[in-house]
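Here the complex is missing a single protein chain, while all its other protein chains stay put.
Right after this comes chain A.
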């Protein structure tokens, strides 16, 4: 157990005095490389870096058979290792550590279902998708959907939305027409541009 310096201890008590709350979640490799960071409390970049560095060191120093919970500054840290990745959550003093372990497990299950037998490389190369999945499962640090199926369905739909150009055009036309003429013009401009270049080329060759 390591008690960190008291410099940043006040950080967590500043604006947030909720009793039950996840403050942040970190994913990092066994070499200490950060793979995902989700912060639910407002901290400066420098503070975040400092906390990450210290916490990563602390967790990596733990031996394999040790307890999944540790007290760090005035927070409780719940961590679990899945293959080569450490999943680490910081929760408040009054929170239930065991259910946080379940939350971590649920997130891993979602990643696994989505990527199909997920491994660290999936999360490295598709980090933005890992975030999207997390954001569909947790909102503001709390679980928003307790059914695995529903979370996966929502992500699927959102992905389809991204892919579906028709849908986009409908979106594009529906709401944004009045508001962003430059954008629309820009969009059309590319089509017109290509067409006009072809015409000009034709004229030149002829």
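The working rule: a residue touches a chain if its C-beta (ideal position, glycine included) is under 8 Å from a C-beta of that chain, and two chains touch if they have at least 3 such contacts; residues count from 1.
The definition used in the following text is that contacts and distances are computed from a predicted model.
Enquirer: Between "Myotubularin-related protein 9", "AP-1 complex subunit gamma", "Protein AUXIN SIGNALING F-BOX 3-like" or "General transcription factor IIH subunit", which matches the UniProt record of the unshown chain?
Expert: Missing chain, UniProt protein name: "AP-1 complex subunit gamma".
Enquirer: Touching the missing chain, which residues of chain A?
Expert: Counting over the whole complex, chain A touches the hidden chain at residues 1-3, 15-16, 18-21, 34-40, 42-44, 49, 63, 65-71, 96-99, 101-103, 106, 124-129, 131-132, 135-136, 139-140, 142-150, 154, 157-159, 161-163, 167-168, 171-172, 174-176, 180, 182-183, 186-187.
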